[in-house]
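Note that this complex is displayed minus one protein chain, with the remaining chains in position.
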Amino acid sequence: MAKKITLNMITQRSVEEGVGIVKGKMTPDYFEACSIIEMHDDDVKALGLVPNQLVRVTSECGDVIVKAVKGRQALYPGLAFIPQGVYANQIVPARTQATGEPQYSGFPVTVEPAPVGERRKSTLELVQRAVGMWKGDQ
Amino acid sequence: MAKKIENVGCPFCGVCCDDLVVTVSDDGKKILEVENACIIGSTVFHRAMEDRHALPRLRQPDGTYKEISYDEAIDYTAKVLQKAKKPLIYGFGSTNCEGMAAAAKVAEKAGAVIDNCASICHGSSFLAIFDNGYPSCTLGETKNRADVIVYWGANPAHAHPRHMSRYSIFPRGFFTGKGHKGRKIIVIDPRHTDTAQVADIHLQVKQGHDYDLFDAFRTVLRGHDIPDEVAGVKKEKIVEAVEILKKARFGTIFYGMGLCHSDGRNHNVDIAISLTRDLNDFTKWTIMAMRGHYNITGPGAVWSWQYGFPYCLDLTKRDIAHMNPGETSSVDLAMRDEVDAFINIGTDAAAHFPIEPVKHLRKHPWITIDPHPTMATEISDLHIPVGIVGVEVPGIVYRMDNVPIQYRKVIDAPDGVLNDEELFERIYQRLCELEAEDAAKTPAKTTPEGVRAGE
Amino acid sequence: MSELLIKNGFVFDPLQGIKGDRMDIAIKDGKIVETNTLSSPSVIDAAGMTVMAGGVDVHSHVVGPKVNVGRLFRPEDKLFKSPFKTCNRMEMGFSVPSTFKTGYDYARMGYSFVNEAAMPPLHSPHVHEEIRDTPIIDNAAMPVFGNNWFTLEYLKNNEIENNAAYTAWLLRATRGFAIKVVNPGGTEAWGWGLNCDNIHDPVPYFDITPAKIITGLIETNEFLGLPHSVHLHCNNLGNPGNYTDTLDSLRLAEGYTPKNNFGRDQVMHITHVQFSSYGGDSWKNIDSQAKTIMDYVNSHDNITVDMGQVTLDETTTMTADGPFEHHLQSLNNLKWVNTDVALETAAGVVPYVYSPNVKVSTIQWAIGLEIALYSNDLMRTFITTDHPNAGPFTRYPRVIKWLMSRAARDETMKTFKWLNRTIESTTIDSIDRELTLYEIAQMTRAGPAKALGISNTYGGLAPGMDGNVAIYALNPENMPSNPDMIESAFSRCAYLVKDGIVAVKGGEIVAEPPKRTVWVDVKVPENAQVQRDIYEHFLRHYSVGVENYQLFDEHLHNPRVIEVDTTQ
Partner (left out) sequence: MKTVTLTLENPPELYLEGQNITPDNFAGKTAAELAAIDIWEGKLKSPLGKHFAVAGNGGATAADTKIVLRGDCTRVKRIGQQMTAGEIVIEGNADMYIGGWMKGGKIHVKGNVDSFCGIGMEGGELIVDGNAGHHLGSSPRGEWRGMQGGVIRVAGDAGNDTGTFINGGTIIIGGDADIHISTHGEGGTVIVKGNAKGRVGGQMVKGDIYVFGEIENPLPGFKLVGEVEQEVDGVKGRFAHHIGDLGERHPVSKGKTVYANLYTQI
């Protein structure tokens, strides 16, 4: 049985994501900068992940496949990080506590190894598919 | 012969570095070199010329885009605005103030909601400022006077790469000749960020509990006892940090999305402001929001002088403006299905909103105004290209400390491409024409009145 | 060729000494002309009405960063308080109105020129952006100098010529109008959370006293021969017992005489002097020293003052006097904005409720009126509310009513909770004086225009001046018995003609003639040392480049330059 843990997710800026944005969200730079997750070593161990393994992250409002990487910026156990952007926003809850601002940081997610055959989708596929405009890889 | 242009402002983040030197080709069309910028800023200039469109593109029934003229695009936009009962115009992180003023004129004429990226970024700061004020300073004050710097829920090493070197930790100023050596740095963040690497003290706060930690700081500052641990931080560490704050000659708290994006949002900032105010009973303290885009402070300034509100302006009543984030904020409007047309300008809502509001907004006409293709252009009905402010279009932008910086043009926009101000002025003209046509058809039409019960 | 004839009004023009004579005013191509030069003018029948030059406001916070933060951080100042739209643009806000409402409301009151009271030089592009969006009225803006590091360093060493060269540079860099001084030295001390308590209290590190800053700036101003004088917000403003500090500041002007080609007679303008005329030593025993102050002013021709009249409204205080706003916040515990501006100045903003139920508020109200009512020369005493500090400028008509009618004052005093305490602490109840329309014209146009050094263009109706004329539905030969009619007549003028164009008719905006930015361009000899100092400070201490600091021409809206040449 696949392991699955619950973590507290934050999504914030990274400098790689910043560079990715200005290069373009359909570039490999952006893809590699944003389709990742960072966790504490204890949580990586608990999931039994090998470096750069794909995981599925699921929140109250969606899920996304990202790559589990070892980040420079240490988290405490139970806390997880996905850089802000298209991948994070597949799972960020839109609830705003009547402030206008979505719950970009501090929402529960479950993380599990991605099912075999699953891949990280392109930004275009994620966004266009969400609004019913995805026509497949042409 | 290449030409060097000096004192160029950087069109990326709210640090608004204005010391860039950009070398352009003799014909003024190509950027050859960018000096002094961080990696992100320099990329902005280099990518400016790539991937551009000279004409608006309209989505066809088969899902592809077809190029149309600016006139057709302006007519289309004006008609969408006119037809909708409550259109939303959102973005403005990357336009100049002239463009924002023109867009507000359009929104007022069309009866639209107009909102900017602060809505999902530092909007919480505005809410806190409404409730509790803002004891702040310009960045030069921090540079010249500060001996204690706090970054709370902010990670400039990633989000504002030159912030620490230009204004806060490293620079030598008038009273701060020792630079970094003369300063104490406190970083408060649930992660040991790259910014925390340069800190003297890093307090690893439990995510989402900053408010509790601020309350502990304030309680200690007033001489009361606190529990042994608050928000994951030991009492001794809190007491030690409070002593440093009290003994500062001049301090600045820089805070970021760690406060605005987590539970409590505005109240995390609200209590940070209370702490700053309290500290002024002992010594001099200031606080500043680490604003994101280079001109995201701009719309807050422009719309405040035009309407008295910095964001989330509901102008649908045409008589008076109404603002209440939670109701008139873009994400809430989208999630509640309260708007029926969307114009996305100078930001990429499709990438930066959570995907749910994107789905809601996409039920209605969606127009994107942006120099480059973005996620938003890829799901829009219409993409109108414009010049890049700070690269191809000059204008005033407001730095994170509300200081206006005059930005320059370094190269020409692609032939025929309008700037934001011109585009909105023409949409405004078209709206006036449509209104006149309507008035000719129905002469006795009454104008709606404002939300003003009780009178 | 546009021609306009305003016929048969009762004309009040103190600059020409015209005291309500029934006469015609002619305007051609935007300028006042002799009546016989018109051929086929359009005509306004002003019979039975009062005709004055367009109003001139000497001191009002209407544009710029602290005004805007006052708008931004007070959404409650808009809630259920904004009028319905009748003009091109919405009009939002009560105590700190939007730029559009500011322009429209001044025009409705018959004003044509408003002097922005404090421009932080670093923020000058912002000030000019707001000026662009303030319709109809012409604006000037005064950069603040009293805590500027260049100024402090030059004046400490008695380098008047260098300070003058720097002043000329900064006026040009910011497209500024005059030398504004706010709590000299005290605001720099506020950089460390401190203040200068009196004019002999030295500024930390810079080691210069406020007194020396003030006299140095007077010398600089007269060295340059600027249109306006030094414009001073005194030290220790707003505190009980401060009248002695105010007298100390006033005495600093003794021995100085004005040198200028603009018809200005004063060397020092003391602004919102109401806030600086307090006796007592605590809020418990505060009393009025307005008479003491005005006795001094009356006997010294080289001083002008404006009132800073408290209007008993909920308003928003804002000033470059940073320590004062911090102090105010600690008294009323309301939200507080502070912005220290590097090397130059600071600003504080706090909401404030002046209530007829609060003793200090009603004493302040009385002191303001006493300032005007004790004045022997209303060409040197001007109506202001230090908008929005003591009340919004839209209350000027109410201030006029109080000045023109003892009955109106009595009516207001009846609402005071601490009436007896107010009467004991002031002399307002013993004053029967009622000002005339001529005196009001002195206080609201002729006097301020002369003090600002613009009386060749604004504030009067002589041929050659701007065609700015306000017509009020008041018949001097048959003044209304109900003083409220005075207030309503001055609130909504019958006509405002701006540059020859009818902008207001029947109290409503009917046209938006182009507005101007008035600034002072001073030519000084090359000064290598000052150039070097500017280069050094910008290289090492400023956070923007010197090239980007100086206003680009493209951000200056419809300029009108007043040129001063010191090289001849």
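We call the chains A, B and C, going by the order they appear; numbering starts again at 1 in every chain.
Everything below uses one rule, namely that a residue touches a chain if its C-beta (ideal position, glycine included) is under 8 Å from a C-beta of that chain, and two chains touch if they have at least 3 such contacts.
Just so you know, these numbers come straight off a predicted model, no measurement behind them.
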{"item": "Chains in view touching the one left out", "value": "A, B, C"}
{"item": "Sole residue of C:Phe12, C:Phe73, C:Tyr438 or C:Tyr549 that reaches the chain not shown, by the stated touch rule", "value": "C:Phe73"}
{"item": "Contact partner of the left-out chain, one of C:His59, C:His269, C:Lys291 or C:Lys335", "value": "C:Lys335"}
{"item": "Residue among B:Glu338, B:Glu422 or B:Glu435 that touches the chain left out of view", "value": "B:Glu338"}
{"item": "Option touching the unshown chain, where B:Ser274, B:Thr347, B:Thr368 or B:Asn419 are the choices", "value": "B:Ser274"}
{"item": "Selected from A:Gln53, A:Gln97 or A:Thr110 as touching the chain missing from the view", "value": "A:Gln97"}
{"item": "Residue of B:His163, B:Arg318 or B:His352 touching the missing chain in the full complex", "value": "B:Arg318"}
{"item": "Contacts of chain C with the absent chain, listed as residue ranges", "value": "73-77, 79-80, 333-335"}
{"item": "Residues belonging to chain B that touch the chain removed from view", "value": "84-86, 111, 127, 130-132, 209, 211-212, 214-219, 221-222, 224-227, 230, 263-264, 267, 270-271, 274, 278, 316-318, 323-327, 336-340, 446, 448-449, 451, 453-454"}
{"item": "Hidden partner interface residues of chain A, rising order", "value": "97-98"}
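In this section, only the chains that are shown with their structure count from here on.
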{"item": "Chain centroid nearest the full-protein CA centroid", "value": "B"}
{"item": "Where chain B and chain C are represented by their mean Cα positions, the distance between them in whole Å", "value": "34"}
{"item": "Residues of chain B engaged with two or more neighbouring chains", "value": "none"}
{"item": "Residues within chain A bordering two or more other chains", "value": "none"}
{"item": "Chain B to chain C touching residues, read off their complex", "value": "6-7, 9, 18-19, 97, 101, 105, 108, 126, 129-141, 143-145, 166-167, 172-175, 249-250, 277, 280, 283-284, 286, 300-302, 304-310, 315, 318-321, 323, 394, 396, 398, 402-406, 449-450, 452, 454-455"}
{"item": "Residues of chain C that touch chain B when the two form their complex", "value": "63, 65, 67-69, 71-75, 77-78, 80, 82-85, 89-90, 92-93, 96-100, 122-126, 129-130, 133, 149, 190-193, 205, 326, 329, 334-343, 346, 349-350, 540-545, 547-548, 551-552, 554-555"}
{"item": "Chain A contact footprint on chain B (complex, rising order)", "value": "12-13, 39-40, 43-44, 47, 51, 63, 119-121, 123-124, 127, 155, 157-159, 161, 190-194, 196, 204, 207-208, 232, 257-258, 260-266, 312, 325-327, 329-332, 334-335, 348, 350-359, 362, 372-375, 378-379"}
